[in-house]
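This is the structure, below, for whatever I ask next.
Here the complex is missing a single protein chain, while all its other protein chains stay put.
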Amino acid sequence: MTRWAMAIDLDRCTGCEACVVACHAENNIRLVGPEEAARGRAIHWLRIERYYEGEYPDVRVRFVPVLCQHCGAAPCEPVCPVYATYHTDEGLNAMVYNRCVGTRYCANNCPYSVRFFNWHAAPWPDPLQRQLNPDVAARPAGVMEKCTFCVQRIQRARQQAADEGRELRDGEVQPACAESCPTRAIVFGDLDDPDSRVARLSRSGRARRLLEELGTHPAVFYLARGARESSGEP
Amino acid sequence: MRKVLEHYARKEPLQWRKVTVLPASAMVHFTHRPHTRVGVACPVCHGEVAAMGVARRAVALDMAFCVACHEREGASVDCLTCHH
Amino acid sequence: MNPEDERLLLAPVERGSRGLRLGLVASALAAGVLCACWGYQIAHDLGVAGINRPVFWGVYITNFVFWIGISHAGTLISAILRLTGAEWRRPVTRCAEAITVFALAVGGLFPLIHLGRPWLFYWLLPLPNARGLWPNFRSPLLWDVTAIGTYFLGSSLYLFLPAIPDLAALRDRATGWRRRVYTWCALGWRGTPRQWHALENGIRVMAVLILPVAVSVHTIVSWDFAMSLQPMWHSTIFGPYFVAGAIYSGIAILVAVMAALRRGLGLGRYISETVFDNLGLLFLTMALVWAYFTFAEHLTVWYGNEPAEMAVFWERVSGRYAPAFWTMVVLNFAVPMLVLPFRRGRRPGPASLVAVGVLLGMWLERFLIIIPSLANPRLAYTVGRYVPSGVEWGITFGAFGLFVFLYHLFLRCVPAVSLWEMRAGAAAESDTSLAPEPAREGVR
Partner (left out) sequence: MRRRRFLQNSAAAAAAAMLHACARDEVAFIEQAVARSPHGPGESVWRGSVCQQCPAGCGVRVRLVDGDAKKLEGHPAHPVNRGGLCALGQAAVQELYHPDRLRGPWRLSRGQPSGAEPLDWEVALEELAQRLARAARSSPQGVWIGCGSVSWPAQYLWRRLAAALGLPPPVRLRSVEWEVEREAARRLFGLEDWPYFDLERADLVLSFGAPYLERWRSPVHYARALAEQRQEPRSRRGRSIHVEARLSATAAAVDRWIPVRPGGEGWLARAIARELLALGRASERAAAHYRRWFPGPDPPPESLATRCGVPQEAIAELARELAESERPLVLAGGPMAAQRHGLFHVAAALALNVLLGNLGREGGVLRPRRFDLERNLPPAPPLATLAAGLQRLRGQAPQAIVICDADPVHMLPPASGVEQALHGASFVAVMAQFLDDTALLADLCLPLHAPLERFDIVEPEAALHTAAIGVGAPLVEPLGATRHPGDIALALARALEVGEALAWPSVGALVEQVLQDLHRRTAPGGTGDFWSFYEDVLDRGGLWEERPALDGLEAAAPREPIPEPKLDRDASREPSLLLAFETHVRTAEGRGLHLPWIQQLPDLLSTVMWDSWIEMARADARRIGVRTGDRVRVSVEGQAAFEAFVVESPAAAPGVLALPLGGGQRDYGRWARERGVNPLRWLGAGEVEGVGLPAWGPVRARVEAAGPGRAALFGRGLRAPEDRPLRR
């Protein structure tokens, strides 16, 4: 069985936000203009949270790239009245746009605030629509959306592997954020394969999960900043 | 056939019309490849095109049709298989 | 109960009045605002509302909780009063039960208004479909649909059953198309002992059944919040807290409506100061219960000092929402405590003023439960803000209009005070045998 997971090395992340734009380019995320953005409607499936510690002149900053954590016990899933969001066999937190009626309960119950709502339909002034990824549905107004771990890439890679009559290889599936990352801070793979890179990183002494204490069992592991020699990493 | 010849005479490409359409609003991602790979015959979805005078849509391509076949053939019925 | 009483009580139904007609038109216009705003919102998507990320729920859900809370006025109170045989209930029950039905109708609209794709609301119902998909019974929203649906059905019945004899009386007096309608509504009521017996049984059964349903409804509404992980939502006492708040706001609207009926329809003789005095005591009790829950809720959070919860706590108590919070405390606690303990304070005038204040305060309470929690999520980066838009205010205003409109319609159709119950009460008092025997026994 496959269980998709991600490891993000905070010691490598420089907060360049390449992943954020890559995500937009891959997933047809709608354009939100300045007025709407000022009203809190901007959509970024992936964001770099920055937290200040201390005051000038002794300031430190922490970056945390936050995306859907694809929780093993996702609080968003049971509350959806129409099963528009549910857990797949492969550990993905699925979001089915067709099924969504827009109660936005899932978003309220997400402790990571990674779910977004289509307050309006997407405008794609011609010829901007020519860039749209044909593998990803353009969402209508009134439905939720969020990071899918680039499920379209998973499907594509799986078809490719099936065509070639083989299993998926570790590292063959890369979500857009991981592929764009200049520092290779994002690693994606199958947690059930003990030899995959992500599985090995998840066992590192530096590995933590976000708001783990809530019992959500996130599938995203964060590797803390600092030396890795004592962390038992490969 | 006369129409085809007329087009040929005018050196214009034939104006094919798509009869088997999944609207974008269905938000379905269909590819032929996985279906042909496991040997789903074309007429299952397209009807007996060879026997048609005028091509027309043979099957109501709604979700019930897809799901029924997927269940029958043991293919995935996970929503994300087609909707993403 | 003399013909004079009957004439007075039936006057709004049979003749109406200028005031009633004016009220009907004005409230219809206000309800029109709701329709216009909702239509605009459907045409231009939910984005015309002020809700955003992370405040995904705003004034619409506030209104939903508020109106569902209001609905506890009637049925619950009238059922309790009936079952405990409180005599002073007689002029109260009908208009209280009507409040329930119409508040539910208005409150039930809000989940629809708030949906991203309202035309698909039927997906929340367990209907068979070609895709073989069921709704998710684990979702508190589905519990909501079930509970509110049941409550609406039950309280409609509970309003309708005791109205049958009055409808029959109206049938007997009406002519033309009205007569046909009343005939249909009265279900062939002739006032035979068998019918009285059945009615009395029905009312008693409904009164018993409706109580747990009413309690469950607001409990489940509270679970919409309590089942989630949001700071200051995930609380075990939310069920009773919400029920207490619901009854509190329910009594408030009951007091306000009865004061209005008393004045507007000149029903002072029936809805007497005694009624207000009794209701006022109940009102005071609920004020204390509500204050107790609110205090307990905030004290435990403050003492626990959990960072994510404290962010919400401070936002309410001393931050952006502090003015609303302290207004709520004054209206819901300070004012009732200063007025209601005194007999003079429980007279219709002051009591109804307090009631209007409590209604506003309870609306703020719902707002303060929903918005600060959403605006302060666990990952503090995403702190949000929320300013309701014109459309949201329009719909909020229109909802009151719709409620008043429905109530006016009701007043034009059915007497606001139950004729036969008053008659039965009067009979019981003078111990004459005008009223049928079973009614006295059963429906006290």
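To keep things simple, chains are lettered A, B and C as they appear, and every chain counts its residues starting from 1.
By our rule, a residue touches a chain if its C-beta (ideal position, glycine included) is under 8 Å from a C-beta of that chain, and two chains touch if they have at least 3 such contacts.
Computed from a predicted model, the values in this text were never measured in an experiment.
> Residues on chain A that touch the omitted chain in the whole complex?
On the side of chain A, residues 9, 11-18, 20-22, 24-26, 31-35, 37-39, 42, 44, 47-57, 59-63, 125-134, 156, 176, 179-185, 226-229 touch the unshown chain.
> Name every residue on chain C in touch with the hidden partner chain.
Those residues of chain C that touch the unshown chain are 307-308, 310-311, 314, 318, 378-385.
By our rule, only the chains that are shown with their structure count from here on.
> Using mean CA coordinates as chain centres, what's the gap between chain A and chain C in Å?
Here chain A and chain C have centroids separated by 43 Å.
> Need the CA-centroid distance for the pair chain B / chain C, whole Å please.
Chain centroid spacing, chain B to chain C, equals 54 Å.
> Counting only Cα atoms for the centres, state how far chain A is from chain B in Å.
33
> At which residue positions does chain B touch at least two other chains?
Touching at least two other chains: none.
> Can you list the residues of chain C that touch 2 or more other chains?
none
> Under the definition above, what is the set of chain A residues touching chain B in their complex?
86, 88-89, 92, 94, 96-99, 135-140, 148, 151-152, 155, 159, 162-163
> Help me check something: in the complex, which residues belonging to chain A touch chain C?
36, 39-42, 47, 49-51, 66, 75, 78-83, 99-105, 107-109, 111-113, 116-121, 140-144, 210-211, 214
> Using the touch rule from the top, collect the residues of chain C that touch chain A in their complex.
My answer: residues 44-47, 50, 52-57, 111, 114-118, 120-121, 123-124, 133-136, 138-142, 145, 224, 227-230, 374, 377-382, 384-386.
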